[in-house]
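Yeah, one chain of the complex is gone here, protein chain that is, but the others are all in their spots.
Let's turn to chain A:
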Amino acid sequence: MAYQLSRRSFLKGLAAGGALTALTAYGGLKMAPTAAGVADGYPEAAAGARVFRNVCPRNCYDTCSMLSYVKDGILRKVSGDPANTFTNGRLCVKGYTYTRRVYSPDRLKYPMKQDKRGSGRWQRISWDEALDIIARKILDIKKQYGSTLPVCLNKYSGNFDILHYGIEGMMSSIGYTTRALGTPCWPAGIDAQTYDFGTLWNNDPEDLVNSRYIILWGVNPAWTSVHSMRFLYAAREKGAKLVVIDPVVTQTASKADLYLQIKPATDGALALGMARHILDNGWVDQEYLKANAVGWEEFFAYLRREVTLDWASKVTGIPAGVIADLAREYATTKPAAIWIGYGLQRHTNGGQNVRAIDALAAITGNVGKSGGGALYGHLETWGFNYAAMTMPKPAGALGVKKPDGTMSDRFININNFGAELLNVKDPPVKMLWIACRNPLSQDPEPQVVQKAFENMDLVVTVDHFLTRTAAWSDIVLPATTQFEEYGVNASYWHYWVGINEQAIEPYFEAKNDVQIAMLLSAKLNALEPGSCTYPTGGSLEELVGKEFNQKMLDLLGIADYRELKQGPRKAKLLTAAWSDGKFRTPSGKIEIKSSEAPKYGLPALPVYVPEKQAPPEYPYRFITPHWRHGLHSQFQNIDWMMNVSPEPFVEIHPATAAAKGIRDGDWVKIYNEIGYLTLKARITATTAPEILVAYEAWYKDLDYNLNYTVKAVPSDMGKKATGNRGLAFHDNFVNIEKVR
């Protein structure tokens, strides 16, 4: 299906992103001043400001190395750290708002207690009182149920700093508890790459400059990884062609040489159609396959038997001739890179689609090559000790008995948190600790999560703001920002690791998660000696030191972690992932036919699994990607963001709008059998007729939560590497009507 897109509506849809474009649209690889400039090259430093090194820890591809400028104890300004060649001295539009975040009048200043959950009647309490209530509840639970299993932790990525895994450590230190396990973001793709290569590992993104052909497949770095755009532009200046495949005409698509509007969740069919064409034309890299892969003969037999260009065209909506051209260009222009986004694996066939794309990279010999690769993410720089997290259980702690007679924590699915919380029994969950998360905003089915909250005796949330989740808690504890604490951060995209220095004193009574654990430990042990093993003293910087082992130091080429105070270090990894040919699969080769996938009830080959279809009563697919002024539920609540983006909207294709009698700016209701959303319509041909697009965000003063319509339907993969399958966020179907 070829969608009609007039130049005017196309430009209109993109005009709002002009500011961001300005940030990215510089050509070549001009580097910012080097790290030496930190001391003397900045006017702030000359004017007496102290400069500290920080890292933006907000679950973003770019995990920017930052510099913070402090004068008279006040954070005056933040910038990117030029010592990190990926960050290159610049932040994204979100990062530049940090001074507004740190000193936001909305920030939580003190521990607070709510009269009745959701009443809004908050009362300031002391840390001692807050910890006393919490500690007594933990001890009561242990007495009543014989274990701490009714205490449940839900923590994820609001702050990805390694020390924040101390929250998990805090839970371990009180006994066996219930944990929300899994990752909502990217697990299907992780498993797909694990089946194919043994783990996920992308080429250094700075190596994209060496690509001659780049396919951005379901990824929108102009919004979500703005620093990567520099390398993409540089590659293009050297002659590379940039292709974007996406159901939505994103801002990144506007920069591409070729844009293909694909039907959602059909990416595997496109990859397979391309593979068949490559096979038919003899463009397969036989030498590479013979040396590095297994299962390709069976894969080729499947392609010959079941895949044609016409079939791929019918499934994807992309003309057969265009698929053929794309296949030819990709297979014959070397090296060629594919960047696989996270959105395309948020489907019931998402992992399988990633496997088909991996296979495409493998059969063309693009894996393990500089400028090539099937880039998804990596965890190669995350080999810390996790010392803050690894705490012994107190003596006599009881947990879930495993077949071998040992005990374990109890795990419930983070991606079906509400329903599983309602169903968990023997013992039930009675207390929730929520940190680095906002489940009542970001989880699917928040209405179910909220129901589960009703069964709780105590809900504690640690955050910077009174989020939707914090507002439904009994106790909120104010958290420090990265400028108020020590830490260390790695990226799941680039290869840099950086230390995070404390630049300013904590805001009012805010505390770091590890400090909270220490205080809780002291309180618990005062009430019941021996009830908690968490240390009660020690500085955060000492704890950072404990996170480093020899392997990490060697990887970064340093003898001591303190050297990171001189600047972040790039890990000494292979620039091209898998260029050593040492795949971590059971066979040691790329397993185009996976030996592991069938153990999880999945096809061994990357065959096509049909996409989920819309039911007749809910004919529109509701896609809910990242927002350019936010990162999940963070940033959009900051005043500078509110100024440029005061309210949410839903993007509707002109044909759909005409059929429904909806005009630009009308109020519309989006609904399905579980939830609804009322918001303003924005008519734009950047989406397709059967797709509605709204962006995930937390607007602090608006009752906006698009997840009320999203069911917790699992994606196909994720169980192997992350403990639970992912979420098919984008297989969400709704109807729409005009409200007025």
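To be clear about the criterion, a residue touches a chain if its C-beta (ideal position, glycine included) is under 8 Å from a C-beta of that chain, and two chains touch if they have at least 3 such contacts; residues count from 1.
Just so it is clear, contacts and distances are computed from a predicted model.
Its UniProt record calls the unshown chain "Lipoprotein", which is the correct pick from "ABC transporter ATP-binding protein", "L-lactate dehydrogenase complex protein LldE", "Lipoprotein" or "Tryptophan synthase alpha chain". Of A:Thr183, A:Gln442 or A:Gln482, it is A:Thr183 that touches the chain left out of the display. Interface note: of A:Gly158, A:Gly273, A:Gly341 or A:Pro648, the residue touching the hidden chain in the full complex is A:Pro648.
Contact with the omitted chain, checked across A:Thr199, A:Gln447 or A:Thr536, is made by A:Gln447. Touch with the chain that is not drawn comes from one residue among A:Tyr671, A:Tyr695 or A:Phe733, which is A:Tyr671. In the complete complex, the residue from A:Asp62, A:Asp81 or A:Asp409 that touches the missing chain is A:Asp409. Of the residues in chain A, those that touch the hidden partner chain are 155-156, 160, 165, 168, 171-172, 179, 181-183, 379, 382, 386, 389-390, 408-409, 411-414, 416, 418-420, 422-423, 445, 447-448, 451, 492, 647-648, 667, 671-680, 699, 702-706, 708, 711-714, 722-725, 739-740.
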